[in-house]
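A single protein chain has been removed from this complex, and every other one stays in its place.
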Amino acid sequence: MSGYFRDIYTGGKSLLIGLGVTFKAIIKPVVTVQYPREKIDVTPNIRGHIELVRFDENDSRHNCLVCGMCAKNCPCGCLTVEGEKREGVKGKVLTVFDYDFTKCSLCGICVESCSRTALTFSSEYELAGFSRQEFHFDLIKRLEGK
Amino acid sequence: MSTMTKFETTDKHRFLLNMGPQHPATHGVLRVILEMDGEYAMGIDPVLGYGHRMQEKMAESRTWPGFYPNTGRMDYVGAMPFNHGYVALIERMAGIEVPERAEYIRVITSEMNRIASHLLGIGAYVLDLGAFTPILYAFDDREDILDALEDITGSRLTYCYYRVGGVLKDIDDTFIKRTRAFIENFRKRIPMYNDLVTGNVIFIKRTEGVGIITADMARRYGATGPTLRGSGIAYDIRKSEPYSVYSHFDFDIPTGKNGDSLDRYYVRICELEQSLRIIEQALDKLPDGPVLAKPKRAKLQEGDCSFSVETARGVLTYYLVGDGSEVPYKLKIRVPSYSNLSLLEEMCTGMLIADLVSAMGSLDLVIPEIDR
Partner (left out) sequence: MQQIIDLIQTYSLLRMLIAFLVLIGIVFLNAIVMGYLERKIAARIQRRWGPMEIGVQGWLQMILDGVKMLAKQLIVPRDADRFLFRLAPLLCFTPVVMIFAALPFSKALYGINLHIGLIYIIAMASINVFAILIAGWSSNNKYSMFGAMRSVAQNIAYEIPILLSLLSVVLTTASFDLQKIVEAQSGWLWFAVYPNLFVAFVIYLIAGCAETNRAPFDLPEAESELTAGFHTEYSGFGFGLFAVAEYGNLFIMASIASIMFLGGWNGPFGLASGPLMGAFWFLSKVFVLMLVMIWVRWTYPRVRFDQLMNLAWKYLIPFSLVNLLITAFLVKMI
């Protein structure tokens, strides 16, 4: 019989403690943000989609010498790199650098395998589109467009 | 339907209930066919394969670095140890030395990931029992971890941060400061979980004595992780065959007594504190030096090799057979949740459906890991 009342006492007490915890939470400030209007600071280190690195600040050339290592090493096969020989230019000139973001696993192998550090991760994270084709990036165009 | 299951409902009272693959309590795409007698589940038949992605076959068809990103996708809740096991396997096979600082960083990040995974597991478990609030508190804390990890690894869920021979990027002072702040903050939060959940009489009534796994049963099915430790067996790869630098740290293996859902839950709560201890010690002892030994491009030798790590859910073993080329001849992945799930039938036969949900939640299953 005493166990019966002790159960009621301990049970009731634990329930009141629980209510206390949630009550404290009501008073505390909210931790979420209203996303499209408010934004939290995102670290610049995030690994977004990959991108060609600019030669320097205001020069939209790039470093790539079309060795094809990145495309070869990519586990998902989402890079297409093509180049052609041109008169008067040493080595090849990059003509196609296609990147299929829908397949990319953001592993970073391409960035590491590039001996010229011609690739980098973008820190862009707000990407949305209505069709898959919108995520087939032409990285050369993106580089020039910026 | 009858071709799909082993049950034949001859008894008029019994009927089949299809739980999943889209059921709130099965966390993802597990399907369980239940043979019900009223609200009692008299027969249980888990049906797997809704999230099957042929991970093992994929490993055989690409070079070993190419398979690496896949490892984190198996258990997306605790991806770090999955990555860790794979890179350590290749290191063992190719005989690559890893700088000590890198090993420390691996331990720190793995343990942080373990905390994040346990928080999600606990939150989802309490959600299964019908309380909505704790999971959002758990997410609040998990957010701190993910933010810290995002800062150094660049990702929030599937990290791909470890590399054969070390880690991708060194940690900096901000990360260390952040982690220490998190430890301090989180230590204060654990009592809150105990007040809100662990001590709650309804929670105890729902979990105590429900889904008992005896030590013998756990051994028979090869259960590992908190599921095994909840049954009182203090087995943890981090202690029994320490990999990486786990032997440098002082931590305990929490165990349960009865092997019921409450014990499994409580083992997870205790492991939070142990992980915090490991992280603290690792931060204190953190040596200087390089973080990535630039290896020669390793060809896999002929022969076989295996490596086991302790993930948040139990023992993960990679077993690799190489044939001298860069492509693995065979990669076998032994995932913890698969063995843990196999306990379900013996554990839950004859249970109320509410208890079944409680017992199944306490196994903390991640279905894509089971299906691979």
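Lettered A and B in written order, each chain numbered from 1.
Here is the rule we go by: a residue touches a chain if its C-beta (ideal position, glycine included) is under 8 Å from a C-beta of that chain, and two chains touch if they have at least 3 such contacts.
Quick caveat: nothing in here was measured; it's all calculated off a predicted structure.
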Of A:15, A:42, A:69 or A:140, the one touching the omitted chain in the full complex: A:15
Sole contact to the chain not displayed, among B:17, B:54, B:181 or B:234: B:17
Candidate in contact with the missing chain, chosen from B:59, B:93 or B:129: B:129
For chain B, residues in touch with the removed chain: 15, 17, 23-25, 36, 39, 126-133, 136-137, 140, 196-197, 200, 202-203, 205-206, 352-355, 357
Sites on chain A contacted by the missing partner chain, in the whole complex: 8, 15, 18-19, 21-23, 25-26, 28-32, 34
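As a convention for this text, only the chains that are shown with their structure count from here on.
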Chain B residues within the chain A interface of the complex: 62-63, 65-70, 73, 133, 137, 140, 147, 150-155, 158, 160, 163, 168, 192, 195-196, 199-202
Residue ranges of chain A touching chain B (in the complex, touch as defined): 10-12, 14-15, 17-18, 20-22, 25, 31, 43, 45-47, 73-76, 105-109, 112, 121
